[in-house]
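Inspection log for the structure reproduced underneath, given as structure tokens.
Here the complex is missing a single protein chain, while all its other protein chains stay put.
Entry: subunit A
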Amino acid sequence: MERADKIGLGIASAAHVLLFAALSSSWVTPKKITLDTKPIEVSIADAVALQSMAPKLSPEPPPPTPGEVEGPPEQAAPAPAESVAQPEPQPAPPPPPAPTPRPKPVEQPAPKPTPKPVPKKPEPAKPKPAPKAPAKPDTKKPEPARTQAKAPAKPAATPSNAKTASTATAADKGQAARSSGSKLKLDTSDWMKSASRSTSPASKPSEGATAAALGPAQKSALDAEIRRQLKPHWKAPTGADVESLRTIVNVKLARDGSVVGAPEIVDTLGVTASNRTQVRLHQEQAVKAIRLAAPFNLPAQFYSSWQFLQLTFDKRLSQ
């Protein structure tokens, strides 16, 4: 090898290394995509996003949980859960009869009415006393109400006569067993019905205030109810890859359940090359489903929770 060859080899090697480094560094090549934050796993929650209850939930959860543990599902839970006798006390009326009650006939009617209202409308029962007695928002109320009620109820029952008490409890138990035995789904719908039925008279006085308390169970029940009402009207377009489409629509509802204005299409997710042509149809069908389902039958006392709905239309909804 001659000197010129050695020089040439040195220069060539150095130039290649330089070129390689230059191309590898970012100023020649297009800018890399740099993510400031690491990608995170996203879990998609259930379709309907109700108004967030996060701050208000904290006082509320304790009551529902004991109820749920035992079996009777829901919302009104605190009362029916423990011993069905308690809710009766809630309405203040029973105590007054208690003191008077030496006469038997008086006693008997007292327990009787009590069990009935309990299972029937646990929900309204709570709000009702609220404005009356403490005049405070209902959240706080259940606890004192229960304890208060417990105290008077027991003395009343024990002295008066074991018979009435036992009959009452037996009846209550039957009720309780029934409600607890039933499936969650039935329960929710039951509650939905009762709630919507009962609220019409009850909620009117306390319209605004009552909506506040919406536990997770209520939320899911409400969610399920909305889905149930939408489902028969939702017809997804057919075609390749259409299953992956998810159209998100924002809706504003009036108090009577009708749609205010036009549903607003937020976005359609899951668009691929093969289903791109179906996106418009998917969105139109979603809006159509809302319009057809229009007067939604939802509990009025939770109006603030379903006033603004974000609905997701996808394959799951039609199943």
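As a working rule, a residue touches a chain if its C-beta (ideal position, glycine included) is under 8 Å from a C-beta of that chain, and two chains touch if they have at least 3 such contacts; residues count from 1.
Here is the rule we use: contacts and distances are computed from a predicted model.
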**Report entry** Options "Pyruvate dehydrogenase (Acetyl-transferring)", "Biopolymer transport protein TolQ", "RNA polymerase sigma-70 factor (Sigma-E family)" or "(2Fe-2S)-binding protein": UniProt name of the undisplayed chain
**Finding:** "Biopolymer transport protein TolQ"
Requested in this report: Based on the whole complex, identify which of A:A15, A:A240, A:V266 or A:L292 touches the chain you can't see.
Outcome: A:A15
Query raised in the report: Which subunit A residues touch the hidden chain?
Result: 2, 4-9, 11-13, 15-16, 20, 23-24, 26, 29-35, 38-44
